[in-house]
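Just one protein chain is left out here, and the rest sit where they should.
Chains here go by letter, A, B and C, matching the order in which they are written, and residues are numbered from 1 within each.
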Amino acid sequence: MKRTGVFICHCGINIAGTVDVKKVAQELSQHPGVVHAEDYVYMCSDPGQNLIIQAIKNKKLDHVVVACCSPNLHETTFRNASTAAGLNAFRCEIANIREQCSWVHKDKSKATQKATKIIKSTVEKVRRNESLEPLSVPVTRRAMVVGGGIAGIQAALDLANSGFEVILVERSPSIGGHMIQLSETFPTLDCSQCILTPKMVEVSKHPKVRLMTYSEVEEVSGYVGNFKVKILKKPTYVDKDKCNLCDECSIVCPVVVPNEFDLGLTGRRAIYIPFPQAIPASYTLDIKACPGLLPIACGKCADVCDAKAIDYDMKPQVLEEEVGAIIVATGYDLYDKENMAEYGYGKIPDVLDGLQFERLCSASGPTKGQILRPSDQKEPKEVVFIQCSGSRDPENHCAYCSKICCMYTIKHAMLYKHHVHDGQAYIFYIDIRSGGKGYEEFVQRAVEEDGVLYLRGKVSKIFEENGKVKVWGVDTLTGKPIEIDADMVVLAQAMRPSKGAQELAKKLKLALDKDGFLSEAHPKLRPVESVTSGMFLAGAAQAPKDIPEAVAQASGAAAKAITILSQERLFHAPTVAKVFTNLCTGCGMCVQVCPYDAITLKDGKVEINEVLCEGCGTCSATCLRSAIQVKNLSQNQVHEMINACLGG
Amino acid sequence: MEKILTKKALPQWVKTLTSYKVYFPKKDQENRWNYLEVGAEDMNLDFLNTTLPPKKLLFPQNEVFLEFFESTDGNQETLEVKEILPGEEPTVIFGVRPCDARAAWLLDKVFSGDFTDPYYWKRRNQTILVGLGCDTPPWENCFCLSVEGSPYSEEGLDILLTDLGNRYLVKSLTENGAKLIQPGKALFQEANPEDQKKAKTIQAESVKKIKRQLKNARGISAKLKGMFDSNIWDEESMSCIRCGICTYLCPSCHCFDINDEVDSTSPLEGKRVRTWDTCQFPDFTMHSSGHNPRPEKASRLRQRLFHKFRYFVENYDKFQCVGCGRCISLCPVGIDIIKVLDKVNEHGT
Amino acid sequence: MARIEDLKEEARKLLREGKLKYIIGYAMGSNGWMANPVFIKKPEEVDKLIWDPTCVHNLTRFLVDEKRRKAKEKQPDTRPVGIIVKGCDSRAIVVLLQEKFINRNDVYILGVSCEKAGVVDDHKLVKKLKGKKPKKIELGDKGQFIISTDEGKIEFPVGELLAERCLECKANFPVIYDVLSGEKIKKTLEKPFGSLEKIEALSAEERWNFWKAELDKCIRCYACRSVCPMCYCDECVIDSINMAVTADTSAEEKAQKIKWVQRSPEASENFVYHLVRAIHLGGRCIDCGECERACPLDIPLRFLNKKLEKEAQELFGYEVGFDPAQPSLISCFKDDDPEDFIR
Partner (left out) sequence: MAEEFEPKIVAFLCKWCSSAGSDLAGVSRMEYPPNVVPIQVMCSGSISPLYIFSAFNKGADGVLVSGCHPGDCHYIKGNLYARRRLNLVKRLLEYVGLEPQRFQMSWVSAAEGTKYTQIIKDFVKELKPLGPQAKLRRK
């Protein structure tokens, strides 16, 4: 007969208040196989744990049930206590009689009955548990960071500086992300490029970092500590080691296409360097724009290149790499102006979005830092800034708040005033969200020092009329309609997950939230872990964030990754599926349902890869002959638990 | 003593049997007969034979032997056990075919001897079998004559009825039979010689109507001796699907299994139950070691025939087969015990 | 209707050349009119083969025995087994292939097409003949069954004697075969699940009473699962007593076996047994009707399996037994599977 011990926690009055713990202990002591049952005010306290340890030793207990709070809280505590007393951790189970009983019921006798049933069924389970030791696997001690924006760069640097190799994958020709496009940053107004470029250089020069720009993740397999990734390196057709940035090629290039870096405010050639400080510092031949790679098609660039850096025969490469952890920092894109019917579908040249305005303000921008309207290059005297453009609008656009618009709009208004002293800046807002260090002060400064005019309300319509951009709106404070003949309108467009993030999520088996941002494992307690162990999230890929938050999360993600990479071996829960070979007929249904490809069919029988198996048990419910079951949650155990739940 | 009862009077007689539980054969929509407690409207005996023999009433498919409950006090565990015996329930079964009664008579031998089975006998002793002779064979596969029975055999019966058209010739064979007639004796007339003569001719005629015949039944048991390892078992069992029809529906098959049917493991609570079992199930002789001395269906078919035509003959000098033909008529794949035994006759030495 | 003569020559040839281990087919039974399974090993025995409307059995059931036998053999004879299959039976082969229970080259499929007819239902026949004993049943060319009895020939329109499942047949010719006799005549079903309507129309309580009455009859002779080609498990989950033990089965493994169902044939246990069987046949049953035919107490088991076939089709657009490559019903899903029943 098994010797099971049951320990019932009062949790002060949290449990004892609604559950008659004495009675429960009494009942359980009657339960066959239970040789010890006691209650104590705080089982998780040291004296409480000692009770358990002593009882295990003195009463030679071989199984332990602790009836207390949710296993998520103290399972580890009590399993450690059991091991301290020489019991295998898996011979200790938690019966949750707080969250799922005492806290949700008032009727004491009924709550007591229910608690008893919960504990009895846990006793029936635990007495059928087998001793298990964690499975361990070696760790590949390198990481991959996807996305070369500020978050990706920061994460890569933190990892590299901790001594781990990092592969930094960026799909565009240069790292830097959106931050490199910004002119100044709130609330300090220091120059974005000036603070970012040093980091870009550092990461590119770091001996531990392997930079892979113009590359995309093709495929990810494996599991935490042992991922196998395939990375597609797209051809730039320019040998960056030979290229001396003489720019001859782009001068002769006959093709002009909109410049992504300036968000279409300027053009670029088919062969181009994204921006002067681009890293890697090299030209890229945009094959989509190029008339053709054959010299007969064009070939001008190759002709003029003295460095002979241009190689039309460059082929795409697929590199296979092994990494132990992955950080996803794929960032954001702005919600397309084209979606804004009320604001002229982005067809009005002088209606810009936030990033375009950043470029206008930027010294390296199309206007060399002067604010001129795209339509006629005149200085705009009246500029209307519209917040929440596409945000907080569940009916037509995005339901969520994009978080940073309030601040950058203020910054924009300020920058505008600093360039055009006699100009007037209006800001349409729903309300100002300026939570953050120095943010509120920043807002005040804009209003007091720069006389930015805040209009509370929404803009109903924007249209062009004799060279002006007419803005119709309502001041919801005064209730008066507002009409402004603006020279320029700047829309604080909502933040969206960057294009392609969804496909990537599929490849990485990551979950997305309803808005398409990557889901964290827990909204509060695991904000940087993804649902897949060994993969972490950083930056705006997870939710709208400003720079300091993105950087903080990046460092957090790096730290989390390091908790894996710093291990020699990783330990994997041993509660995995097991096959009863003599019952298996090899129909392979379990192979089809396994989400982790952990089951394989070998000469008529299936086999489990215990490291890949996460123990979900979907296979066991699928098997028609119960030939595959999860250790320590076998069908037999569930059967007995059902019995105990319904007994009495 | 022989009496006459008109068919019209039959229900009236039954009504006088107030102290008994009364069963009659009843037909379902698929024309299958079954022994059930019926209302007056169904108290007639114009039937063929039931799918399930009356065995189910004497030797029910599940019989609770005892109930047990565990109670625990700290380390002190006590197990309470309560024996269950069939209750007092005098029973009459009308329309038992002579072959099925004969089977009961064979079961009597099985459940007595060195060990008397209290459960069986409790039922047997309080059950009266009113037989109905077969003027025409109820199944096309009847072969009672070949196994020392007959359409009017009397073994195992308390009363034998012979259908004389609109009347029954009622022959009481035991005290129980006589007792049964008592309450309604007003309904019976003495049988006159013509009636008896008519019955004789009907019985003689009926024998001729039996189509199927098993040759040399007595010789078979000797022949089987040498055929344990014969390959005819493989051939004949090729189409067997290892179901329990031939044995569960056999009036004389009596193998059983005893299980503890646990309703709750803690506190331990349950019953010890005897249920029918059959040599045709793969687990019948399965050892806990996993070894099975009768691993494939050939050995199971062999066991069935050896038991009926050799072992039983050796033990009781009777066939453990009454020739009712159910196993032939109801086998889903047409395995025919007569055909198989004919083969035994050919091959055997 | 297919002609067996078309197949006999092929059968003789294959056996003569030793290409086949044996052929599973139909022969006249000892009761003189009804077909029964037969196993033909020698070319000269081929003449035993028959094909008529009494060939009700689904012979693929015997492929299960064959696999078990082969597993026991020291040097297994790996030659394929010949088997005569109707349309329905052929779908069973498809499922066995789908579940990798057999390989395509384990079987040589001699297909027979039912064309416009099918097989007879013995109950319907008995009722029609009112006591007369059938001697032979043929399919007439005017779509009628011709039954010879001692009292002469009687004719009935096919529809009146066809087995229920034939009336709702989805494949009246084999969907997979090596040789085929008879024509592939597509027939259209306006009500593929019509037979279920009368039960579905009942109230929950009436349905309960219906099934209670039926399943109370069950004596658990297990003919239903024994005759079923899909019930090929070495051990059924509801038999907890005969764990398919081997020398190296650990005590713990034996202990893992559960008594889902008690052996006593009580209503509750009978229900659980038949529910488990039904759900395990969901997306696998090809409606050969054998369980219902074999049942000595005429429990309408077909109505259980047909129901799940219907749900599989209506809920998930899943058709059983046509494509060996498709995943099993419950080992796949669609993103838009219905979830109206989920809160």
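Methods note: a contact is a pair of C-beta atoms (placed from the backbone, for glycine too) under 8 Å apart; a residue touches a chain by one contact, two chains touch by 3 or more.
All values derive from a computational prediction rather than experimental measurement.
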| item | value |
| --- | --- |
| For the chain not depicted, the shown chains it touches | A, C |
| Residue touching the undisplayed chain, where the options are C:D122, C:E138, C:D298 or C:E311 | C:E311 |
| Of A:A302, A:V593 or A:I608, the residue in touch with the unshown chain | A:V593 |
| Absent-chain interface as seen on subunit A, which is shown | 70-72, 96, 98-101, 103-107, 110-111, 113-114, 117-118, 121, 509, 511-512, 519, 522-523, 531, 593, 595-596, 614-618, 620-622, 626, 630, 633, 635, 638-639, 641-643, 645-646 |
| On subunit C, residues whose C-beta touches the chain left out of the figure | 199-200, 204-212, 237, 260-262, 266, 268-269, 271-272, 275-276, 278-279, 282, 304, 307-308, 311-312, 315-316, 329-333, 335, 337-339, 341-343 |
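Everything below uses one rule, namely that only the chains that are shown with their structure count from here on.
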| item | value |
| --- | --- |
| Between A-C and B-C, the pair with more C-beta contacts | B-C |
| Interchain centroid distance [CA atoms averaged], subunit B/subunit C, Å | 31 |
| Subunit A and subunit C, separation of their C-alpha mean positions in angstrom | 53 |
| Where subunit C touches two or more other chains at once, by residue number | 245-246, 249 |
| Sequence positions of subunit A contacting 2 or more other chains | none |
| Subunit A partner contacts - residues on subunit B that touch it in the complex | 70-75, 77, 264-268 |
| Contact set on subunit A toward subunit B in their complex | 29-35, 120, 123-124, 640, 643-644, 647 |
| Partner subunit C, residues of subunit B touching it in the complex | 28, 30-32, 51-52, 61-62, 140-141, 235, 238-239, 241-245, 248-249, 257, 259, 261-262, 273, 275-276, 278, 281-283, 286, 288-290, 295-297, 328-330, 332-334, 336, 338-339 |
